[in-house]
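What you see is the complex with one protein chain gone and the rest in place.
Up next is chain A:
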Amino acid sequence: MVEVQDITKKYGNTAVVDQVSVSIPKGKITSFIGPNGAGKSTLLSIVSRLITKDSGEVRIDDQEISSVKSNALAKKIAILKQSNHLNVRLTVKELVSFGRFPYSQGRLTKEDRTFIKDAIDYMELNDMQDKYLDQLSGGQKQRAFIAMVIAQDTDYILLDEPLNNLDMKHSVQIMKVLRRLVDELGKTVVIVIHDVNFASVYSDYIVALKHGEIIHQGPKNDMIDRKVLRDVYDMDIQIQDIDQCKICLYFN
């Protein structure tokens, strides 16, 4: 379980994340939703130690993250940010191999190679594993990065807007993979997501942030609610049940 307690992060005098406490349930997909600038990405970055917090505690499986060695943490929690621009030219397979660094420190063992192969199979990247990343489309590239995270073999996977710049087909593909990671491999996935409908259809638990604070959280059925969403987005959103999915109509 990931427990966040009283986390605060300030830039100058403005608190981007203000006294946030939340516990993220294990074995579920948790979505962070909220308007731009609500502090979702910052919170995710703090949980994954990319950004240092000003105060508060983050405990992963009852260990405060700053007391754990970075390398040990890399075997527990993985993060994928939204912009994945690389300065080096890598093939898909080379990128996925990097996922094994916490275990092998760059010298791949036989076990590492099985993990790499499995991750590539899992993301159906077999026929393009020797292609360079800059030859791939946005969706394929995103899948390659997710394969790297899978190879890292962590219990917790954090993704910052994994659907950014993807079309509908690829978005659905990525979300289905995340669902499978949770259902088949027992991972815990946390995502920052802007499309409430993807959050509604694919996640188990939703946390809503606004102005650096958590204003609502709960299982998705309680969260996809006209009143709750009005609080979060300041919009009156109609909700319809279609095929047992709650779909929000926010287009007009």
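Assorted remarks:
Assume a residue touches a chain if its C-beta (ideal position, glycine included) is under 8 Å from a C-beta of that chain, and two chains touch if they have at least 3 such contacts; residues count from 1.
Here, contacts and distances are computed from a predicted model.
With the options "Glutamyl-tRNA(Gln) amidotransferase subunit A", "Amino acid ABC transporter membrane protein 2, PAAT family", "FtsW/RodA/SpoVE family cell cycle protein" or "Iron complex transport system permease protein" in hand, the undepicted chain maps to the protein name "Iron complex transport system permease protein" (source: UniProt). For the options A:Ser21, A:Ser55 or A:Asn71, the residue in contact with the chain missing from this view is A:Asn71. Of the options A:Met1, A:Ala15 or A:Leu90, the residue whose C-beta touches the omitted chain is A:Leu90. Contact with the undisplayed chain is limited, among A:Ser31, A:Ser48 or A:Ser171, to A:Ser48. Even with one chain removed from view, chain A keeps its contact list with that chain: residues 48-50, 69-75, 78-81, 85-90, 94, 98-99, 101-102, 105-106, 152.
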